[in-house]
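Removed: one protein chain of the complex. Kept in place: all other protein chains.
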Amino acid sequence: MSKTDPGNYFEDFRPGQVIDHATPRTVTAGDVALYTALYGPRFALFSSDEFARSCGLPAAPVDPLIAFHTVFGKTVADISLNAVANLGYAEGLFLAPVYPGDTLTAVSEVIGLKENSNRRTGVVHVRTTGVNQRGVAVLSYVRWVMVRKRDPAAAAPEPVVPILAEAVTARDLVVPPGLSFAKYDFALAGAAHAYEDYALGERIDHVDGMAVEEAEAQLATRLWQNTAKVHFNQFERGKEPPGRRLVYGGVVISTAKALSFNGLQNAGLVLAINGGRHVNPFFAGGTVFAWSQVLDKADLGPCGALRLRLVATQDRVCDDFPDHEDGTYPPAVILDLDYWAAVPKRG
Amino acid sequence: MSKTDPGNYFEDFRPGQVIDHATPRTVTAGDVALYTALYGPRFALFSSDEFARSCGLPAAPVDPLIAFHTVFGKTVADISLNAVANLGYAEGLFLAPVYPGDTLTAVSEVIGLKENSNRRTGVVHVRTTGVNQRGVAVLSYVRWVMVRKRDPAAAAPEPVVPILAEAVTARDLVVPPGLSFAKYDFALAGAAHAYEDYALGERIDHVDGMAVEEAEAQLATRLWQNTAKVHFNQFERGKEPPGRRLVYGGVVISTAKALSFNGLQNAGLVLAINGGRHVNPFFAGGTVFAWSQVLDKADLGPCGALRLRLVATQDRVCDDFPDHEDGTYPPAVILDLDYWAAVPKRG
Partner (left out) sequence: MSKTDPGNYFEDFRPGQVIDHATPRTVTAGDVALYTALYGPRFALFSSDEFARSCGLPAAPVDPLIAFHTVFGKTVADISLNAVANLGYAEGLFLAPVYPGDTLTAVSEVIGLKENSNRRTGVVHVRTTGVNQRGVAVLSYVRWVMVRKRDPAAAAPEPVVPILAEAVTARDLVVPPGLSFAKYDFALAGAAHAYEDYALGERIDHVDGMAVEEAEAQLATRLWQNTAKVHFNQFERGKEPPGRRLVYGGVVISTAKALSFNGLQNAGLVLAINGGRHVNPFFAGGTVFAWSQVLDKADLGPCGALRLRLVATQDRVCDDFPDHEDGTYPPAVILDLDYWAAVPKRG
């Protein structure tokens, strides 16, 4: 039998199956530096140990998206090696901050299985949990992917489609223990905007544009040990249109998130991912722009929370807030992400 | 009112104004590794904790240019977001070494303001100071930029043009406390050249050439949270000649400095930046070459100091020391930097 891992096909999954993913990964200050170099984030809480201490934390935690990418990367070999498409995210919750030195592992449970009518593919839902070296869950999220069948003729299980929350409810959000924005230095953080300043429905154009190079996309993907072939195997990708490597969707998320600093300077701490779709593929060479909308607000006690929609485009400015109409997105739109972020109250 | 930061225009500055810049930044071993990967510096003092200890320091400090880039990056959003040109540097002094784990903030004081005769722009001088987590100033420098006016018709303040020293005087140079080159291992550092071996006026061709890729330039700029749009927004830059992102001037400085190892192996510790001009724009794809000239020498007691001129070119070797004539530089010259560096005495 071959020692090469062929990845799982649709018929390899069963409801309730629990998959312990390789490879455990110790997150370090090196990862943080690379994340900064790759995206240029300026959120003070993740940039400065001193600033984080002034907010009641022992040191600067890593950007929650670093934890997300690390855990996501581990699932690829088991869940999406034979995926045709990454369809969506839901019920993402950040449960505990991650600090340099923490070691993360990932485990997934299959919570949905449904063969497509063409019988060549099926949709797999998994709930993935990232766990640190003390056994504490640091994040949990659902994603679903369309996976090839090894054999179209193979029998399919009874369809199971999980009922997913449209959004994480505010009362389920977890504020990191000890976090206090009582002494929050708005000037040092880059803007005076507090929880009270954001209005429901408000839209913010983040103005700046960020080009993504092929080398950056590869570095950003390998950093999380995500080795999905569509991101790296140019020889194979070059054989058919579009002839290009696809940029890992997480690169678009992190690029757009870093751009969102311009207008959301104090909303860097993601608490939940309510949903997300990579609306169109993104290829290196394009310039990413982004805009945000305030969908909801919640007072969590030690801080406020904004439910935000982050929309990213390629090679198109966002001063007119390009959006879907009747569910159809313009081709320039590449990401529609729905998340909760903590934000200081003026107090 | 928009939450997006439009940056300051010429009329937003006033003499004596003090600006506390976002975002505080903890410098780490990850930054040092990236700096090494981006430029390939080989100066022993910053490369080896053991070597630094043999020179009386507690560990390897970061290259002073890392401190410079970190502090410079913080000023961009406030000072040069609407700049037409970065005109020059002066009176740069490195006041204390920076070690991994230190957190830097930056503050600038407006020390010069002068509207240009076209009334569309003006020149702003700022003195910027970088401060560590103990409140100790680690570096200070003046730079001046040409900034757009929001409204050409707006009234301009009385012109203020600071008188700047042509160079930092040797007696103002600050040798890091404890630094001793008494046990300096010249062989391990890469060359036997000591303070006594450098002659006034001596010119050194650094021979090697280093290509700079677009991805490298972007990584090197974002690492310091410098998000000036000219370096990243290819979509906008592509609309008019030269159709390219401009490489951050700091990339040229650090590339040339790393090249200068070949001939200045023991002069890595920059103590002051007397002046500097980005003589011509540099674009990715070019290969950087460099040569140096010894402008002055000073015996500082625990070490010597060389005042050096570092001239960098693109796609042109430096074996004939390309230079300006009557103040006009050949198009291949991209940098003319004047600095002081510490160098061991033979003793």
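Residue numbering begins at 1 within each chain, and the chains themselves are lettered A and B in the order written.
Note that in this section a contact is a pair of C-beta atoms (placed from the backbone, for glycine too) under 8 Å apart; a residue touches a chain by one contact, two chains touch by 3 or more.
It should be emphasised that the depicted structure is a prediction, and the values quoted were computed from it without experimental measurement.
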item: Options B:Q17, B:S48 or B:N280, residue touching the unrepresented chain; value: B:S48
item: Among B:A29, B:A85 or B:V230, residue touching the chain not depicted; value: B:A29
item: Contact residue for the chain not shown (choose from B:A22, B:A189, B:A305 or B:V333); value: B:A189
item: Contacts of chain B with the absent chain, listed as residue ranges; value: 28-34, 36-44, 47-51, 60, 187-191, 193, 197-198, 204-211, 213-216, 262-265, 285-287, 289, 315-317
item: Chain not shown, touching residues in chain A; value: 2-5, 20, 22-26, 28-31, 33-34, 77, 100-101, 103, 105, 133, 213-215, 218-223, 225-227, 229, 232-236, 245
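The rule we apply is simple: only the chains that are shown with their structure count from here on.
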item: CA centroid of chain A to CA centroid of chain B, Å; value: 36
